[in-house]
Structure formats: structure tokens, C-alpha cells
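As you look at this complex, bear in mind that one protein chain is not there, while each of the others sits in place.
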Amino acid sequence: MDFTFSKEHQLFRQTVHEFAEQEIKPLAQKVDKDESLATETIRKLGDAGLLGVPFPQKYGGAGLGETGYCILMEEIGRVCTSTATLIGAHVGIGTLAIYMGGTEAQKMRYMPDLCTGRKIASFCLTEPGAGSDAAAIRTSAIRDGHNYIITGSKIYITNGPIASTFSVMAMTDPALGARGGATAFIVEKGTPGLSVGKIEHKMGIRGSATSEIVFDEVCVPTENVIGQVGAGFVTFMQTLDSGRLGLGAASLGGIRTALEYMAQYAAGRQQFGKPIGEKQSIQWMIAETAADLDLLYSLVYRTAWMVDTGQAYSREAAACKLFGSTAASRAIDRALQVHGALGYSRDFPLERMWRDARIGEIFEGTNEVQHYVIAEEVLKPYGVRVRP
Amino acid sequence: MGMDLSYLEALMGGGSQGPEGGSGGVWVVSPEGALDDGILRLVGKARVLADSLGGYVYLLLAAGAGQDAGQTAIRAGADRVVLADGVPALADLVDFFSARAPQAVLLPYTYLGRSLGPGLGQRLGGGVVGCAADLALDPSTQRVIAHVPVMDNAARQNVIILEQPAVVVVDTLALPAAFSEPWRSGEVEESGLTWGAAPAYLAADLPAFPARIATAPLVVAAGRALKDAGFEVARRLAARLGGALAGDVSALDAGWIDEEQLVDITGQSIAPKLFLALGISGETTHFMAIQGAGTIVAVQADPTAPIAQVADWNIFADPAQFAQALLDKLGA
Partner (left out) sequence: MRIVVCVKQVYDPATVRISRSREEFDLRGATRITNPADRYALEAGLRLRDGDALGGEVIAVTVGDAQADDTAHEAIAMGADHAMLVSGRELAAASGRTVTRALAAAVERLAPVDLVLTGYIGAVNGTGGLAGRLAAALGWPVVLDALQLAPAADGLEALVSYAGEGRLVSLSGPAVVSVRPGPERPRYAHAARIANAWQPGLVETCSPADLGLEGDLLIGDTEAGGLVLGAERTRGQVIGGGVEDAAGAVLEVLRSQRLI
């Protein structure tokens, strides 16, 4: 069993690490304070080919697979969760929905601009009445000749204010329910009736733009149906399955940083005449964080390998998200405690990381939903029905 | 009984093996014709090497340097000074030294020295060291050993030069001081060589380098004790020194610097060659961010401030006054 990354992935990690240190990290506090990510940063990400990492080169992607994508998310997640969230929503679900469900013509048409960052993607599923219960969406798409008229609204949409390409799930046939009655559409910015609604002011990932997206009789041609009519639910669930692995990788980055800060401070901070790292209580916190780090690292990259080798990965990806989000929150919380009042200060990045990490247990499928996904996989062969 | 005293004659600078013979010995080349402190130090070092090798020290002074310069060089340790006109190209130096058989050729670490030295060594088939801070001689093998600065001058490595001539480009700043011994004598020879004029060039503006604190070798950091007026002096000092301006958290709060200039583990950790902290009392997080700095100079009034333990050099004084004094000494 050879656990070495390929040469390509090693060089990629080195490159992204440098990029993150030089281009993203110095701006992280400012991004949080200003509640926005500079367009300059997005352009730099695009220029370095970092906005289409997992996708095949023929669509404008880098062709580095899921492993490459996880490396990217880990290295960016190390320094700025807001940036990782932008990438996660753009690559991991927004563009992925088109890649997983779209026709060849749709992929060739939309993906190149998205992979280069000329356009940003957004994944529009959640509604006021449909969060975990994604099947309960009410946004409708009514056939009218050669078009569909989409009416409704979506909330908590990451990249909403900055996206140009929206992957939207709407009900084409409510009578059939979500499986069979929901269809995925590509809607482009500038289409009359499409607007950005209320901007969300969040506890964390404040640099990530989140908003309501309103569809007021938005008219899109039938060519904009991603894949088949009625296949929307399946496409979106598959997309989320895969996207959540990237979040696990971003959590991995967060734990890595928390551990570095803890170790550094434990060595540098002296109280009672000794570095606090010589105190057992601090050592225990560091050990537990390191163990969590090693666990998540193995899980994330094994799952990425499973994706890249065409194996089923739904349960493992859910485990990455479930374990990763809670482990990251724990690690950052411990790091904050190690730093004492300094950790609580807004002048220090841990306070931001603490706020940023909390969303991990909520978005892209709450941790409760992840439990269902895993339980379903385990119990399926035993004939037990698992329904949320 | 005939004792062979030729070695004595050689040492006393006379006889058939005298420096006019022009063979062997340690040559110092000043391609710009400068006879500054650097070249004189280099001549002094050549003297030390030549004494151990049992040879002569020659100085090749280009660009029409005069007899007076020659005499100064003699007093600094040269046995013979060869004057030439014009600025040598590589081919000129190769011709010059191919006719002689120097044991070593030393050049200063100037643009021309760096441009000509390595190529000269390559063409003469000698051993080349492109940058040395000092030189020594291995007494058993008579080989020149160059002390090469490594790891950004954190240490020096002994590099043994296996071939002759040893051609070394020397950073003269770190050499022992030049000497001037009025009792020394020697000849200043007008070689009659006329090399070309320095190539013509157009002056141009160098691009502006944003002083990124992460990469600047010199960082001037401002802290609370400066106050607004003092910060202004610090800012001008940083500009005058060509260093990057930074600050701690109180400077950020005061609006003197922005986030990208914050030195603190909340902002950036940096490792400049020299970190000048003005008015910073120092907190753990600030130290951790400057741990990698080569030399830390802290100017603030409180001997009990945390930074006093961490700084290499402390100046317990008003930081604004110090900054002004340093600025005044630097001049325009």
C-alpha cells in the first residue's frame, strides 16, 4: 500500500501552499472585517487554474481529480475559510452540478468560463421551507412552449451576489414529488427576473458572500435543463455527496492551523517560569488535536482516492464532513483555550477561525443529515429503511 | 660554502626572482581603477597570503589611476603596482594573466569584479569562488581557502580551491582593516596597456519595489510609544533606509499602518536581516513573529519591557528622538 501522493499532486500541494501563504493569508483578517473577498483574489485564483481543479482539461479544468481538489481545499482552508467556502460552492457544488448532470454540450458551453474564473458558479437548492428537507422545495418551473418559467426564491446561497452561473433546482411536476418532479436548470445572471435578494450577515465566513436569490418569472430555454427533466433531485444529491468531501478537506486545513498555533504558543508563552507546553493540560489538548488531524487526513485522502478510482464513496464522504466539521470546531476551541484571553481577542485569528468553523456542522447537509446518509449505507444490506 | 640565499632575496623584493619577473604571486585586480578602502583591504589580505606562499603581491589598477594611488597601494602591502588605461574586458584580462602564472587573482565584489572574475578563472583553468568574505592558506598544501558566506551569512564555509590560479571575488567589507606602512617600497609600473573605454549605456529608472515586509531585509516597526509625531519620523526613516515599514497591534489601532504591515502572529511572521523596533514594548505574539529576524534592535524607554530580553541590542531612549538622530546622521 503506497500512501505517497503522485509527483503531480506533490507539486500541486507545494504550489497551492505558496499561493495560500502569499496571496490569501495576508488578507484573511481584512476579508473577515470587510465582509468581502477582493475580485483581485478571485482573478488570481482563476489565473493559477485553481477554480476548476478536479475537472477534465477538455472542459477547462486542471484534471487533478478529487485528490487535487482536496489538496486545494486543505491548503486554502488552512489560511482562510471564507476563500475555501467560495471555492467550495463554485467548484464543489455549483460547477459540479453541471459536470455531473449536464450534457456534453452543456459542459463544453459553461464549464470553460467557470474553470478559469471568468464566471463564478452558485448552487441554488435551499429555500425558506426546504433546508435539510430538500425535497420540500417550492420554486416552480412551468413549461411554456420552448421555455420554462421559474418562480420562487432560494436562501443562504453562497456566492449568490457574485455568481454569473446559477445551478437551480425547481419543481417541474409537484405531483411526482422531488424524485421525478424536480429538475435542475442553469440560469445566467442578467436573465430578466433574476435578482439578488437579502444579503446574509453571518457569524462567520463573513468574507463569503451569501444571499437570497429571487426568481420572478425567470424565463430559460429548455436547453438550460441540466441533463433530463425530472432528474434534478438525483443530480443535486449526487453533487452534494461529492462536494462535502471538499469541506472535510477544508476542515483538515483548519485543524492543521489550530495545531500549529497551539504548539507555537505552548513553546513561546512562559508562565510560572516555564513554557506552558510543559504543562500536561496543554500537552493533552495538543495530543488530542494531533490525533484528530491524523484521523481526518487519512479519511479525506482515502475517500478522495475512492472518488478518483470510481468507487462508491457516499458514506465515507459523509463521514469526512461529519467528523471533519466537529473535529475542526473542537481543535480551534482548544487552540483558543490554550491562547487564553489572547485567543478571545479580535486581533488574533483564532476568534475568526472559531466563528468560521461553526458553519461546518450546518451547511452542505447538516451533521444530522450526514448521520442519516451513513446509517442508510450501513443498514441498506440489512433491509432497514432509513428516512430522515 | 655557498648558501642558497635566493629565498631571502625573494623575500626582500629584489634579485632575479623579483616582482619584475611577474610570475607567481597573488594579484589583486581593480577593474574600475578604484583604490578605495576595499581594494586596500584586499591588498592587505593578499600580503598575508603571499607571505605564507613566499611570493609577491601585485595590484593591477585599471582606468588610468595615477602614481599616487600606486604608492598608497605599496604602503598597504603591494610589492608592485601595474597601471593600465581603460577598462578591461574579459579577453584583456585573460591575455594579461595567460602571460603570467599567478597563484591567485583576487577581485572586489563590485559589478565589474563579479562580471570578470568567474569568467577569468574559467578561462585560465583555475579554481573559482564567486564570493568570499575572507581568505586563508592551507599551510600543508599551500592551497587557498575561501571563506564563503552561507545561509544568508549565518555562517561561513571553508572552500578549498584545488586548482591554480585561485580566482576569488572578495566581499572586502568583512576583511581586516587595511594598513599603511610607510617603510614599504615597491614599483609603480606604467604598463602602457590601453584597454577600451567602459561600454556606453543609457541610464534608466529601476522599477519600484513595494516594500513587502515579508521579504524586505530591513524592517522598521512602529509601536505605541512613538505617538503620531514620532510615527511620522519613523515613516521617513524607513523610507530613507529603503526598508519596509511595519508595526505592532497598537500601530494598527492608531491607524498608522494597515493589516498587511502588521507584525504579530495575527498578521505576519517575518525574518528580516535587521528589525528595528521603535517604541514597541513587546508582547509574546509580537516576538513570535520576529523570532527569525537576524538582528533585533529595540529602541524604547523601559528597561523592564519584555522586548529588552529578546532584542540583540537595546537602546533605552525616546524612540522618536532616536529616529530623528539616525535620520539626521543619514543625511539627505
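Which chain is which? They are A and B, in the order written, and residues in each are numbered from 1.
Keep in mind that, in the parts below, a residue touches a chain if its C-beta (ideal position, glycine included) is under 8 Å from a C-beta of that chain, and two chains touch if they have at least 3 such contacts.
None of these values were measured; they are calculated from a predicted model.
Trainee: With the missing chain put back, one of B:35, B:50, B:83 or B:116 would touch it. Which one?
Mentor: Final answer for the missing-chain contact: B:116.
Trainee: Taking the full complex into account, find the residue in B:35, B:69 or B:128 that is in contact with the omitted chain.
Mentor: Answering carefully, the residue with contact to the hidden chain is B:128.
Trainee: What is the set of subunit A residues that contact the non-displayed chain in the whole complex?
Mentor: Contacting residues on subunit A, toward the hidden partner: 7-8, 11-12, 14-15, 18-19, 22, 47-50, 52-53, 57, 61-64, 68.
Trainee: In the complete complex, which positions of subunit B touch the hidden chain?
Mentor: 90, 110-111, 114-123, 126-132, 145-148, 150-163, 169, 173-174, 199, 201-210, 217-218, 241-243, 273-274, 276, 294-297, 299, 308-318, 321-322, 324-326, 328-330
We take it that only the chains that are shown with their structure count from here on.
Trainee: What is the distance, in whole Å, between the centres of subunit A and subunit B, each centre taken as the mean of its C-alpha atoms?
Mentor: 53
Trainee: Give every residue of subunit A touching subunit B within the complex, in rising order.
Mentor: Interface residues on the subunit A side: 22, 26-27, 29-30, 261, 264-265, 268-269, 342, 347-349.
Trainee: If we count contacts the way the header does, which residues on subunit B are in touch with subunit A in the complex?
Mentor: 214, 249, 252, 259-260, 264-268, 284-285, 287-288, 291
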